[in-house]
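Dumping the structure here so I can ask a few things about it.
For this view, one protein chain was removed and the others were kept in their places.
Up next is subunit A:
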Amino acid sequence: MNGAWLLLDLVLVPMILAAALCAVGARAQFTGIVFYIVYGLLLALAWVRLGAENVALAEAAIGAGLTGVLLLGALARLPAAAPAEPGADGSPGTALRLAAAILCAALALGLGAAVLALPEPAPGLADVAAAHLPATGLGNPVTAVLLVWRGYDTLLEVVVLLLALLGVWSLTPDPLWGGVPGPRHRTRPEGVLVFLGRVLPPAGLLVGAHVFWAGADRPGGAFQAGTILAAVWLLAIMAGLTDAPAVRGLALRLVLVGGPAVFLGVGLAGLATAGAFLGYPPDFVKPLVVLVEAALTLSIAVTLGLLVAGAPERPPR
């Protein structure tokens, strides 16, 4: 059995390196992006091999999926231009590129040496986490880390996500403020995109809801589920079956702030009920975690979808 896994690793590792090199070295930007997406998917497999299924889910959904869509969207807006020759139009010359390559290689070697010098087995908090897990009533230690022990990090992370969306919105031309993000997608009614847009969303919604619900005890959770729901939503938008919402809508803004607001509210309530900010009363850990995750899933899905949709491009209806 070990031999088969070793064989898989021996194939996987060179493929990851090759995909990374192709992504960086590709002359055409489109090729580079495609290899970047391939790289993300292979990396997700590597995370599975390392036993980190939660990370694998996030890597595949966000690292390869959403980031890939964003990069392709950015490429579509760039003026089509041939890759510049080194040194032309102010881009760095060969000597500078060479110096950068040497310094990067030295950094990589230094990092490699530092990683190899790390103690084995790695000191970590896995045992401490395992010992404290039963007290939470949750089965998935990752969820316990994200929502219970280090919930403060997660609370701030969802605010980071919201801030990123505000940053995208800040690029709106003033007359279009409050309007609808992205172009109105028009597709042939009998086309494959519309077909997928009708067939996939029910299954996607089900998978998203499952990943959210399973997150308490098995790999999954608000971030992964939110990404899946966002993907389903984006597919429906791109197929022209629905349209992105206008950013001035009060309901939309309430959904966006809902996740972090519920989390912050539960955290502040913890001051009274559990004696600590972001603490949970012992018998209510799981219900409160599920409540917070539900609100977070919705907020994350809408935020990610709108991040991909971009700044408003059409006036409010």
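Going forward, a residue touches a chain if its C-beta (ideal position, glycine included) is under 8 Å from a C-beta of that chain, and two chains touch if they have at least 3 such contacts; residues count from 1.
In the analysis below, contacts and distances are computed from a predicted model.
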Given the options "Membrane protein", "ATP-binding cassette domain-containing protein", "NADH dehydrogenase" or "2-aminoethylphosphonate ABC transporter permease subunit", which would UniProt use as the protein name of the unshown chain? "NADH dehydrogenase"
For the chain that's not shown, point to the residue among A:G40, A:G197 or A:G267 touching it. A:G267
One chain isn't shown here. Among A:R97, A:R184 or A:R248, which residue touches it? A:R248
For subunit A, residues in touch with the removed chain: 110-111, 113-115, 117-119, 122-125, 128-129, 132, 148-153, 156-157, 159-160, 162-164, 166-167, 169-174, 177-178, 248, 250, 253-254, 256-257, 260-261, 264, 267-268, 270-271, 274-280
